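A single protein chain has been removed from this complex, and every other one stays in its place.
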Amino acid sequence: METERAKAKYDRLNKDEAALLIIDHQSGLFQLVHDHSPVDLEQNVCALADIAKLFKLPTVATTSKEDGPNGPLMPVLRERLPNPKIVRREGEINAWDNAEFVKAVKKTNRKQLIVAGITTDVCVAFVTLSALEAGYKVYVVTDASGSLCIGSTAGALARMVHAGACPMSWFAVASELMRDWREDEPGFKKLMVDHVPNYKHLIDSYKANKED
Amino acid sequence: METERAKAKYDRLNKDEAALLIIDHQSGLFQLVHDHSPVDLEQNVCALADIAKLFKLPTVATTSKEDGPNGPLMPVLRERLPNPKIVRREGEINAWDNAEFVKAVKKTNRKQLIVAGITTDVCVAFVTLSALEAGYKVYVVTDASGSLCIGSTAGALARMVHAGACPMSWFAVASELMRDWREDEPGFKKLMVDHVPNYKHLIDSYKANKED
Amino acid sequence: METERAKAKYDRLNKDEAALLIIDHQSGLFQLVHDHSPVDLEQNVCALADIAKLFKLPTVATTSKEDGPNGPLMPVLRERLPNPKIVRREGEINAWDNAEFVKAVKKTNRKQLIVAGITTDVCVAFVTLSALEAGYKVYVVTDASGSLCIGSTAGALARMVHAGACPMSWFAVASELMRDWREDEPGFKKLMVDHVPNYKHLIDSYKANKED
Amino acid sequence: METERAKAKYDRLNKDEAALLIIDHQSGLFQLVHDHSPVDLEQNVCALADIAKLFKLPTVATTSKEDGPNGPLMPVLRERLPNPKIVRREGEINAWDNAEFVKAVKKTNRKQLIVAGITTDVCVAFVTLSALEAGYKVYVVTDASGSLCIGSTAGALARMVHAGACPMSWFAVASELMRDWREDEPGFKKLMVDHVPNYKHLIDSYKANKED
Amino acid sequence: METERAKAKYDRLNKDEAALLIIDHQSGLFQLVHDHSPVDLEQNVCALADIAKLFKLPTVATTSKEDGPNGPLMPVLRERLPNPKIVRREGEINAWDNAEFVKAVKKTNRKQLIVAGITTDVCVAFVTLSALEAGYKVYVVTDASGSLCIGSTAGALARMVHAGACPMSWFAVASELMRDWREDEPGFKKLMVDHVPNYKHLIDSYKANKED
Amino acid sequence: METERAKAKYDRLNKDEAALLIIDHQSGLFQLVHDHSPVDLEQNVCALADIAKLFKLPTVATTSKEDGPNGPLMPVLRERLPNPKIVRREGEINAWDNAEFVKAVKKTNRKQLIVAGITTDVCVAFVTLSALEAGYKVYVVTDASGSLCIGSTAGALARMVHAGACPMSWFAVASELMRDWREDEPGFKKLMVDHVPNYKHLIDSYKANKED
Amino acid sequence: METERAKAKYDRLNKDEAALLIIDHQSGLFQLVHDHSPVDLEQNVCALADIAKLFKLPTVATTSKEDGPNGPLMPVLRERLPNPKIVRREGEINAWDNAEFVKAVKKTNRKQLIVAGITTDVCVAFVTLSALEAGYKVYVVTDASGSLCIGSTAGALARMVHAGACPMSWFAVASELMRDWREDEPGFKKLMVDHVPNYKHLIDSYKANKED
Partner (left out) sequence: METERAKAKYDRLNKDEAALLIIDHQSGLFQLVHDHSPVDLEQNVCALADIAKLFKLPTVATTSKEDGPNGPLMPVLRERLPNPKIVRREGEINAWDNAEFVKAVKKTNRKQLIVAGITTDVCVAFVTLSALEAGYKVYVVTDASGSLCIGSTAGALARMVHAGACPMSWFAVASELMRDWREDEPGFKKLMVDHVPNYKHLIDSYKANKED
């Protein structure tokens, strides 16, 4: 126990080591989510896609039976993700069971996987647990993922954290990747302005004062 | 009591009789709101502005001491509202105490006032109670307004409803003004797609099925 | 005020005076509801349909643009409602604006209207306010109706109650219509068993004890 | 409207004018309640029974089909209520439909009825609305009543308040009946000590300080 | 109904017509409050006392049996209230039953009574209903009052609003009394800075920008 | 710590290695559950029983003193479970203390135990901790289990997860067992249609579009 | 990680190895608790004291500066605990820093410590962490403990669980100690009847059925 509290390695996200996995954010499955307000979930998913674009993260998106009720990849992702690899699964619930998906992940040549999807307790948890087993570091973006109810989310998080996954908000992902505002201040501010309304208003008040 | 339950007149919103009043949606005051998530409030305020545009509602916006900490009119309103009359109050807390504001409202020549603002219990409630006293019908857009906490909102609503105001969501405002999809189906759908993510996904699934 | 507290007429539901109006319970619109858990809403809608069947209430159902994303009438209603009149609206948001609907309501020859639908603040509220204006008694089944968020529901209820509508649960509707268990004890018990799990378990425990 | 705000008569509870109606607090029906914690509901029902005893309120209790799953009158009521009239209904859901019950109420010769029961939206609401129609003043003890969910309670309260009923907590009932501590200080304090743990602790701290 | 929605008189608070009634904010009774966090309630009570000072409102404070467990008037009130009349009740639960209290209220020569206290459903509600009956306008400061649980508060508010009382937050009280920032801008800002932390921070950011 | 984050073995559920343990889902004990709505809990328990049927999981059900107030096994389980072994305990609270139960579990010859029951903090937690100690993998179905209040559930989950149990929703259990839709698409869809109303509606909308 | 999921030792409570530690349940400190309703906390503390009596657990109670505002040991504990050792601390916040307390604990000669108190994040957490360090097994009764707000409780539990403590409800403590109803069925039932109202009602319904 003593050693557990000391010198825990901090595997922080690094834009050159990280890839983004988008798991089953589909227009039908979106309707199943009841642990976030729909407006919040949509906003958070958009933010995550904008992060991928800003940091040029290699991205693998996957969908489950998108010709049926599950529906196509969410439109905001289709519009924002820059040339993602899209793996259309015909049946595997755990995307890691799909060889093409695993191959696509490997091809990114990254060891840090940022994972989000629908639902948190199924598609996200299964990929996360498989990826951890395969030796990847996994960062679960909890606010850009959703499940049928809050209880399911809490249990799934406990399961994933116990296995070694890091739960993060999209805001923490962006900040950990950016590290320093001077790296790309306009880029980071734009993320905030587009997805954190209070921050947009802080800037607007600030500008107004400066203009006086 | 018996008569109270019978034959209540339904004063429904009518695009030719209604005007929109935007009360103190300012970048500083926005920070005071804690009865909605910021993302939800921003979304709802945008939706209301888009309604004004879609139905060409005469709009009177007003701000309170915008050169100071209260800040300028919210940027999303500045961008979306088509040539609103803006009344900059230097001190009156109740906009109805400002002659220019009342004159601007009168000039719209409308008897139905759609009111939203920050905060619900102060700026919105005061204008609402004054306008009711002056003989207007008042429709308070509760989800595009905000206050310091949920308790304040509940009390303010009880006060306004008791005095004869109608509480409505922006979605109800849009629907009551539109009346019939055939009036402007693309316009109504765009409102929904832009501000109700689930509805956007319904359409997206629908289109995907049709395209197959 | 003194008189207001005294001798309020109690217009209670009566199975020979009541009709049921089902407003836009459609498979697409169901996805918009976020003020109930989906499991609860489904259960409550089923219960209401079973009430209609049990009491042989004349029923008018209506849908809005069901060929599009709004989707068809909920399957559980199609299966349970005994030959309802179905009015398919091509555009009117307020069903009361549709002459065929109003005609169908009149044809029921009932003055008490039990109303439920999606969403509470739009389709339900508009029909309710129109029906009250037309002189009907209106009973809104709040737990078999749903809206985008809890705030919208609260405002819509305040608006409808102020205009004279009675908010009720499906359980209250069933009880007020039944009046006396001896009228149809198996029928009433079946409603409870099918839709109130605790009550089912009370009966099950009771039977087990009796069998010993 | 102006007059509505002025000079509202305050019909306050009076121990010589009030009677208590206990509606279907039965061991089976208790299990249906999910808008209070069971511990809170039990505590509040006990408090109300102790009030009846303290003020010697004539009490009419009624049960619905108590030989079946609904179960017998709650044990804490059987123990505490001083010789209540108990009306065992064989079928009427609204106790006011039972002639013996109405007769028992009339026999109390009181015009103020304090009502509590299970469930708030059915047995309590129906008796309340009937009693108001019959010209009684009705005081609904909301925290000693319960329903299947919070939404049902909120709707039922709006319905009853609109018809002229007064919602009260048991603590308000006790206080309005007592009027003055000097009337019976030990009696009032005992109520508080037995049912409001914080108050018991205030007294305990007070005594400890005085004893030093 | 039609007239009810039109021309409701707006009895707004006026610093020359209003008095403040402080009902049983005592150090012991404070412990009973569980519908606010203690930190919030303390803050709101302080704000209300500061309002009295700022507007020089005649103030009548009353306590109930303060030598016993109920405890003395809250220290923050003793420090802030400028020479209030304090009526120490030896037994009356409803302060309006105490002749000295009513006399003190009359002596203020004001017709608008701002009322706050502990608990909302007992001491506040009783005074409010009595004062309404006596022809006063009553404004209940809900966030500077508290009760044993949220359910009790909701019922008490419904009862008081039905009888004609206005529920308000302290922030609304301050704003309605002040009417115009130019009346006393430093005074109004100080209220906000001392009791609305976000507003303090808005000012701090604003000043910092101006100083640059 | 470094190693803890890496290469965690993912012991995923496997239909040939898993058995289901149903612990004290009895009609009396069901009434004790207050951390789920009764409708949700009933739905989730049914879903879990249907999973057992679909995957032909060997099932051991157990009850505690079912001749008394605890009541018989829930009727929905009696109807759905295909010939489960039922162990009727006369006294042991922890089913693992009952030799017949342990023998029945061993006889399934499975090493993965899916556990659900009432209550989460007692009967479920005790069996889980005993089974973990005996070397089994344990998967606790949190949404098909219930306890007296949310606080008890949270503590029990922390205890079980710390000891190595996996918390899962029934939906995750079904998905992890199924692995691939192509395995049995009608079976998996039926589970969803019967127990996830939103999913049923997705399918219904989909079919309607296809039929056009 | 692999081993962590396997064969976790289950240190279950044993009536011959367990002692109860009651930490600062004082009439003043009770007022600080805002993460439980006061009625629930009082009930749970009583239940825990009754457990100590039923199982004749050696009990060490301690208080902090009970002559001052913290107040005396809660009256329900003084009445129920059978001759507990009471250690009155004059200053040490962590009771483990008081030699007399540690000595009293050692003197119980038990290695399993059941701990409850006020507040969870201070007095309970400190004793728990000290006792774990000293090699005891510690079982924290979360529902018989309380803190200033829910956030503080959550953090304190995470800290204690991470260090190896077991969070339990009083119901789980009673059940784990009892192990088998046949050990003392009347004793166990009495605990339930006295502290779990639903269970009392189950029994009451059961008896009523049997008596018929």
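As written, the chains take the letters A, B, C, D, E, F and G, and residue 1 is the first residue of each chain.
Keep in mind that, in the parts below, a contact is a pair of C-beta atoms (placed from the backbone, for glycine too) under 8 Å apart; a residue touches a chain by one contact, two chains touch by 3 or more.
Quick caveat, the model's predicted, so the values are computed rather than measured.
**Student:** Among G:12, G:85 or G:137, which residue is in contact with the omitted chain in the full complex?
**Tutor:** Hidden-chain contact among the options goes to G:137.
**Student:** Over the whole complex, note the residues of chain A touching the chain we left out.
**Tutor:** 1-2, 4-10, 12, 36, 40, 142-143, 157-158, 161, 166-169, 171-172, 175-176, 178-183, 185, 196, 198-199, 201-203, 205-206
**Student:** Across the whole complex, list the residues on chain E that are touched by the chain not included here.
**Tutor:** Residues in contact with the chain left out: 27-28, 30-31, 37-43, 66-67, 69, 71-72, 74-75, 195-198, 200-202, 204-205, 208, 212.
**Student:** In the complete complex, the non-displayed chain touches which residues of chain D?
**Tutor:** 202, 205-206, 209-210
Operating definition for what follows: only the chains that are shown with their structure count from here on.
**Student:** Using the average of all C-alpha atoms in each chain as its centre, how far is it in Å between chain A and chain G?
**Tutor:** Using C-alpha averages as centres, the distance is 42 Å.
**Student:** Using mean CA coordinates as chain centres, what's the gap between chain D and chain E in Å?
**Tutor:** 29
**Student:** Which residue numbers or ranges of chain C touch two or more of the other chains?
**Tutor:** 1, 4, 7-9, 28, 31, 37-38, 40, 69, 71, 149, 158, 163-164, 196, 198, 201-202, 205-206 - these are the residues of chain C that touch more than one other chain.
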